[in-house]
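Encoded as structure tokens, the structure appears first; notes follow it.
Note that one protein chain is taken out, while the other chains of the complex remain in position.
On to chain A.
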Amino acid sequence: MGDTLAANLLRKQLKELTKHPVDGFSAGLVDDSNVFEWQVTIIGPPETLYEGGFFNARLTFPKDYPNSPPTCRFTSEMWHPNVYDDGKVCISILHNPGDDPNGYETAAERWSPVHTVETIMISIISMLSSPNDESPANVDAAKMWRENRDEFKKRVARIVRKSQEML
């Protein structure tokens, strides 16, 4: 029952996104038979360090979507304070409110069942343009972002170039 709700909802979103693509990313299934595993390409947002890059990522939805959030993992090389070494994206909306001892009262926006592939991608794009170094997933990247911006820029320029070569 929950299974079909999730699958229906995802299929509906896929159809919508194919018909009306959204600026900034493109999305599709990794394998047409599995609607829970998405392949997305994020276009580095203009006027940011990531401009010009094409970053691939996987969105993996749980069976109880939309009540639980998907996980997002970059498959392209990434260098960002909120992205773990293994590519996993760590942003507040991909966490359940129940995971936080402060619950619903915190300022940061948590997962809600109204989120869709589109709103998630918009959040990730906005994460690329404004890293949050308060609670970094990648401590080294956060430190470099804070203390050695030039080095950070160089490092990002390198992954942008690499992502272009992979096209």
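Definition applied: a contact is a pair of C-beta atoms (placed from the backbone, for glycine too) under 8 Å apart; a residue touches a chain by one contact, two chains touch by 3 or more; residues count from 1.
Going forward, contacts and distances are computed from a predicted model.
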| item | value |
| --- | --- |
| Candidate names "RBR-type E3 ubiquitin transferase", "Ribosomal RNA-processing protein 42", "G12571 protein" or "Eukaryotic translation initiation factor 3 subunit G"; UniProt protein name, chain not shown | "RBR-type E3 ubiquitin transferase" |
| Among A:18, A:34 or A:96, residue touching the chain not depicted | A:96 |
| Omitted-chain contact residue, chosen from A:119, A:135 or A:148 | A:119 |
| Touch criterion as defined above, residue of A:53, A:66 or A:81 at the omitted chain | A:66 |
| Residues of chain A in contact with the chain not shown | 2, 5, 8-9, 12, 64, 66-68, 96-101, 103-105, 109, 112-115, 119 |
